[in-house]
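One structure coming up, written as structure tokens, with questions to follow.
One chain of protein is taken out of this complex; the other chains stay put.
In this document, chain identifiers A and B correspond to the written order of the chains, with residue numbering beginning at 1 in each.
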Amino acid sequence: MPSAPSAHRLGDIAAHVRGELLGDPGLLVHGLNGLEEAAPGEVSFYGNPRYRKQFEATRASAVLVGMDAQAQARNGLALVRVHNPHLAYAKLLSLFHPATRPEPGIHASAHVHPEATVHPEASVRAGAVVEKGAHVGARTVLHPGAYVGEDARVGDDCVLYPHATVRERCVVGSRVILHASSVVGADGFGFAFDAEGESGPEHFKIPQVGIVRIEDDVEVGACTCIDRATVGETVVGRGTKLDNLVQIAHNVRVGPLSLICAQAGVSGSAEVGTGVVLAGQVGVVGHIRVGDLAKVGAQSGVAHDVPDGQVVSGSPAIPHRDWLRASAASGQLADLLKEVRALRRRVEMLEKEKGG
Amino acid sequence: MPSAPSAHRLGDIAAHVRGELLGDPGLLVHGLNGLEEAAPGEVSFYGNPRYRKQFEATRASAVLVGMDAQAQARNGLALVRVHNPHLAYAKLLSLFHPATRPEPGIHASAHVHPEATVHPEASVRAGAVVEKGAHVGARTVLHPGAYVGEDARVGDDCVLYPHATVRERCVVGSRVILHASSVVGADGFGFAFDAEGESGPEHFKIPQVGIVRIEDDVEVGACTCIDRATVGETVVGRGTKLDNLVQIAHNVRVGPLSLICAQAGVSGSAEVGTGVVLAGQVGVVGHIRVGDLAKVGAQSGVAHDVPDGQVVSGSPAIPHRDWLRASAASGQLADLLKEVRALRRRVEMLEKEKGG
Partner (left out) sequence: MPSAPSAHRLGDIAAHVRGELLGDPGLLVHGLNGLEEAAPGEVSFYGNPRYRKQFEATRASAVLVGMDAQAQARNGLALVRVHNPHLAYAKLLSLFHPATRPEPGIHASAHVHPEATVHPEASVRAGAVVEKGAHVGARTVLHPGAYVGEDARVGDDCVLYPHATVRERCVVGSRVILHASSVVGADGFGFAFDAEGESGPEHFKIPQVGIVRIEDDVEVGACTCIDRATVGETVVGRGTKLDNLVQIAHNVRVGPLSLICAQAGVSGSAEVGTGVVLAGQVGVVGHIRVGDLAKVGAQSGVAHDVPDGQVVSGSPAIPHRDWLRASAASGQLADLLKEVRALRRRVEMLEKEKGG
């Protein structure tokens, strides 16, 4: 968890983000903030010309700006020129708020099975549970109520927030964050209808005997659910980030470096490539592929394969350009109806006259 | 939690809702129910003329009716005339089922840090956790597994149901209800792409160092997630109610007295005004404003500012009236296609004849 902010010299700050400083390197600054909210002694960033007015009025002592920004240092305002002001701002937030970790060790009220392996530098906090045969790596923190099931493995430097669940045999890499009440490894939603079940028709439960494998540097949002595979693995690739309330169904494979925004859902056995962005509330049907670097607009429903690099929108999703055209057209639909009715009357008139 | 129902005299009931009683004030009634389900000895309400038939057939002993209702007391059926039968019914449910609270005190299996402050009248139940520096107010109940993080503050008369999480430094007002597995203060979904990360391209995590502030009288549904701000505050205003599985992203500001229905999501830095209604599964994109008293229809996708008081629907959302017109028109679209093809042929014919 990030700590309270510390103070830094502007020269050190510029060095930290590999930026060029226009201003006093000895000036002490003690925090970061938006252009409008920043007070003297704070650093802000200006990455979009849309915010020119706010930049000009800011009370910040220093502002991160792009290499090509039309911006000048002025009395009381230092500039730090960087290639990517947004990224530099993120790095400074980390500098000002270095992450803290609870003391290592196992809390008296935690439950760690004698046949589990917990690294001595890991922290297992009040009420957390580590089951038989499970493994918890170095410097990993299990917050109160976090759960690691039988024979599951959680790597090094992970954080499991309160009530995060990793079910039996699932594998979680290193530097993974599981937010509160996220669920890794619940049973996939798989049933075979049996018209002649023992006590009448039933949805016979297909045992879900596979696992979930989460690679390194993944972040899983609060109340996000990643189901275990029927047989084999559900996979979330290295460096991929899932927002809150996301559903990843059984046997899905998400590639590395993808971003899946809140309340999106990916159905069984679908494949999501590398560097994909699924915006909020998107749905992806089962057994299809969303290609590398594809982008899917908010609330879209993806019903067919999406080629690499394509941007799609709508439900069902179509290429974004077509969707924009269709959306614009649909706004004119009611007028179009009137127009066609009028045309019909005019044509009838012409036909009559011709016949007459 | 509401208790088992108690019995009340009709006269007291009418007084409680400031209604006018047509019937025997001494009659004892012992519960409430729908018009169809109610048995003798129960009270029901009739707020919508659509249910006239059910009103006429009801076996209830008394019915709450509006001031202008076409309704007459009859043998065995008392009436209580009130301004708002629905509200009066709600108040009677509270009268018949007064809320009960567990005994104050800290359960032996709860974990309260020695440097936390728990009001002596608060109840901290089995397995609940209050971290260092946290504050829990008078008469607040932390149900089993509820979690209050470091330096977080929860006011008076709150209820945190099982596995509700309030993360570090977040601030929760008084009379707030957090339902089971709700998550207040998980990290916002913020990353800056770094093509030259230490071990290759990565989504660099932007530390989320802000907090969530929940004002008084707010209700947060089960598995609803409210993310902490990157810097500053994510705010949910006084008296606003969030249903289950709602997503409120970082730096969102929701005004007072709004209603956000199940599975709706509000993206980062968006503003939702006062008295707004977002129906189920609505999505609101980031950095826009939904004006005071605006209403957004179910499953709509709000992509632009919504003026105060406007009713919008659709994805992307447009004024509800236009959406109704467009929906109606789109049902006629296939016919329209045929019609236009027919017109084209007729025009071609006319053109040929003219030329001929």
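A few comments on the model shown:
One rule holds for everything that comes next: a residue touches a chain if its C-beta (ideal position, glycine included) is under 8 Å from a C-beta of that chain, and two chains touch if they have at least 3 such contacts.
Owing to the predicted nature of the structure, the values given are computational and were not obtained by experimental measurement.
When you scan A:S44, A:N84, A:T140 or A:S267 for touch with the missing chain, the hit is A:S267. For the chain left out of this panel, the touching residue among A:L27, A:A73, A:L293 or A:L333 is A:L333.
Within the complete assembly, residues 1-2, 5, 32-34, 37, 84, 86-87, 89-91, 93-94, 96-97, 99, 107, 109, 126-127, 143-145, 161-163, 177, 179-181, 217, 219, 221-223, 239, 241, 243-245, 257, 259, 261-263, 280-281, 298-299, 315, 327, 330-331, 333-334, 336-337, 340, 343-344, 347, 350-351, 354 of subunit B touch the chain that is not shown.
Of the residues in subunit A, those that touch the hidden partner chain are 109, 111, 127, 129, 145, 147, 150, 163, 165, 167-168, 181, 183, 186-187, 189-194, 201-209, 223, 225, 227, 230-232, 245, 247, 249, 263, 265, 267, 281, 283, 285, 299, 301, 303, 315-316, 318, 322, 325-326, 328-330, 332-333, 336, 339-340, 343, 346-347, 350, 353.
In the analysis below, only the chains that are shown with their structure count from here on.
Per-chain Cα centroids separate subunit A from subunit B by 25 Å.
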